[in-house]
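Taking it in order: structure first as structure tokens, then the write-up.
Shown here: the complex without one of its protein chains, the others still in place.
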Amino acid sequence: MGVMSWFKYKSPFGLAFAFQRITGIILLFYLILHLCYLTSLQSRELYETLTSITVSRQFIIFDSLLILCGVFHGVNGIRIIIHELGIGHELRRVVLAVSAIIAILGWIIGSYILFMALGD
Amino acid sequence: MRGFEPLAWVFQAISGIAMVFLITTHFLLTHSSHDLLSYDSVLYRMTNMEYKIFYALLLIFVTFHAFNGLRAIILDTEGGMRKKGAVNAVIVTAALIAIFYGLYLLSKF
Partner (left out) sequence: MKFVIRRFKDDKSFWQSFEVPVKKGMTLLDGLFYIRENIDPSLAFRASCRMGICGSCAVKVNGRPRLACETQLSKFKKEIKIEPLDNFRVIRDLVTEFEGFFAKHKKVKPYLIANTDYENPIEQLQTPEELKKYYIFTLCIKCGSCLSVCPSSATLESSLGPAALVSAYRFNADSRDRGKEERLKIVSESFGVWRCHSAMECSEVCPKQIEPAKAIQLLRRETLR
């Protein structure tokens, strides 16, 4: 079957599982990138050059996508923790729907805060 | 308790819940207004003891969670499970490098 079968769509739960894996891997790469980026803090010039590129209108789409990954991974993770405590298995469709709504709301709010902070 | 696996599972959940709060705080600390990402305000946070503890905690939780997650993904495959010991060793080493590098950066200020 191969690794691709993890990402084979079966039910909404399988889809959530696949996204959890994909976003998890994206966030791991981001963590490594973030640690490398912070190396620049040792020099003011380097840090300011880098932030002038990354804190910008062109980059806001990536930031927003990153927020989507993070919020989804977090909310879906909480959903999984609830079920792993043995709670709410019979109500799993409701829990999934609620967590999807929370994730979308979190994404919108996060992106809004990011956009407002960017200023002109 | 039976070995490392149950501990890893529980700590994966605990760090997950903790990170929901820590990362939300981190996001608000850095993005709720424009000048929060300027060199001076970053420097202020990095030299302040409370922030230092906050970031050290965040670093440890995030790194453990990320690398333990990667370990679970790799062990789900035939090849990963065959070399389970090597996978565990590489993952632990990589996580420790990331944590110590992060702590080293924090200690510089």
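By written order: A and B. Residues from 1 in each chain.
Assume contacts are C-beta pairs under 8 Å (C-beta built on N, C-alpha and C of every residue); 3 or more make two chains touch, one makes a residue touch a chain.
On a predicted model such as this, the values are computed, not experimentally measured, just so you know.
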* Identify the residue among B:S32, B:T47 or B:T77 that touches the chain left out of the display. => B:T77
* To do: Based on the whole complex, identify which of A:I25, A:I60, A:I80 or A:I104 touches the chain you can't see.
  => A:I80
* List the residues of chain A that touch the chain left out of this view. => 1-3, 5-6, 10-11, 13-14, 16-17, 20, 80, 83-86, 89-90, 92
* To do: Spell out the interface residues on chain B facing the chain that's missing from view.
  => 1-3, 5-6, 9-10, 72, 75-78, 81, 84
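Definition applied: only the chains that are shown with their structure count from here on.
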* Asked: Measuring from the mean C-alpha position of chain A to the mean C-alpha position of chain B, what distance in angstrom results?
  -> 15
* To do: Show which residues of chain B lie in contact with chain A when the two form their complex.
  => 13, 16-17, 19-20, 23, 27-28, 31-34, 36-39, 42-43, 46, 62-63, 66-67, 69-70, 73, 76-77, 98, 101-102, 105, 108-109
* **For the chain A and chain B complex, residues of the former touching the latter** => 3, 6, 21, 24-25, 27-28, 31-32, 35, 38-39, 41-42, 44, 47-48, 51, 55, 67, 70, 74, 77-78, 81, 84, 110, 113-114, 117-119
